[in-house]
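Input: one structure, supplied below.
Shown here: the complex without one of its protein chains, the others still in place.
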Amino acid sequence: MAAVKLSYFAWVRERIGKTEETIVVPEDVRDVGQLIDWLSGRGEEYAYAFENAKTIRAALDRKHVKHDAPLGDAREIAFFPPMTGG
Amino acid sequence: MAAVKLSYFAWVRERIGKTEETIVVPEDVRDVGQLIDWLSGRGEEYAYAFENAKTIRAALDRKHVKHDAPLGDAREIAFFPPMTGG
Amino acid sequence: MSARIDVRIQREDFDVAAEIAALTKGRGDVGAVVTFTGLCRDESGALSALELEHYPGMAEEEIARVAQAAAQRWPILGAVAIHRFGKLAPGENIVLVATTSPHRAAAFEAAAFIMDFLKTRAPFWKKEHRRDGGVGDWVDAKEADDAALRRWGA
Partner (left out) sequence: MSARIDVRIQREDFDVAAEIAALTKGRGDVGAVVTFTGLCRDESGALSALELEHYPGMAEEEIARVAQAAAQRWPILGAVAIHRFGKLAPGENIVLVATTSPHRAAAFEAAAFIMDFLKTRAPFWKKEHRRDGGVGDWVDAKEADDAALRRWGA
């Protein structure tokens, strides 16, 4: 898989300690849920950000998706808490 | 019964040809419907204004009432078509 | 919650921004403002104006009763209703209803409720002036307006 840009917002961003990064996703990481699991193994800050994985929202190329969405050829993947705008 | 001010609006006013008048209501005219009947007998213009009595709305002292409302000691009685404001 | 209610019947135009400012200025408890503005339509070019007749005194009182009913039903902080009368050209403002509340649902519902009841209870009548020069008919009351009341249990 090609390089993918990951973006983090709100307390997910604060816990991970960065706003974005570019990674290469391993072949066997195929959907959003698997990516969250894989990221959680990269360090304490990721494990903390994703500790309640169910509450984490994700977007592929700026569109909301569920955790079972295949990553496909997304160029931009974002993780964030439930929205509180308006 | 004391003198009562009658007010007419919209096409009721146009048909009767006046905006208001003061009348003395006969003893046996006790409710709004009876007043409409009595007025209808006063001349062609009244008969025309009240020809579809059911569509006529009435207010006693500036409050909407139904045709079976007793006139009581109302000082101001108004007749008009269904409202079309807003 | 005690709501500030302000009803005006006037010939002059109103200023939506000024009304919002008056409802919100200097307070930290307003989270939501909903405004409804009703304008004169030209009915596909056929109308040159609407002439609005009203029952002075009763118009204010009846709209105030409607706004009070809304304030008893929803936790609104304020409500303003302004209804114009006289001859109004297409594009001109006819009516404004503005409501404020801590949260959006109450402000939305109270404003819709006030408009629905104002339509069928406020003593105003519209007469059409046609672009071809004729004075047209009095606008008929709409069944849809009576139907709109049913959702409020009326």
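Observations on the structure shown:
Chains here go by letter, A, B and C, matching the order in which they are written, and residues are numbered from 1 within each.
Heads up, the rule we're going with is that contacts are C-beta pairs under 8 Å (C-beta built on N, C-alpha and C of every residue); 3 or more make two chains touch, one makes a residue touch a chain.
Just so you know, these numbers come straight off a predicted model, no measurement behind them.
One chain is not depicted; across the entire complex it touches A, C. Contact with the omitted chain, checked across A:V4, A:L35, A:A49 or A:A78, is made by A:A78.
Chain C meets the missing chain through residues 15-17, 20, 24-45, 90-91, 102, 104-105, 107-108, 111-112, 115, 148. Residues of chain A in contact with the chain left out of this view: 7, 9-11, 13, 59, 62-64, 78, 80-86.
In this text, only the chains that are shown with their structure count from here on.
Chain A and chain B have centres, each the mean of its CA atoms, that are 72 Å apart. Chain C has its Cα centroid 48 Å from the Cα centroid of chain A. Centre to centre, using the average C-alpha position, chain B and chain C are separated by 26 Å. Shared contact sites, meaning residues of chain A that touch two or more other chains, are absent.
Counting partner chains per residue, chain C shows two or more touched chains at no residue at all.
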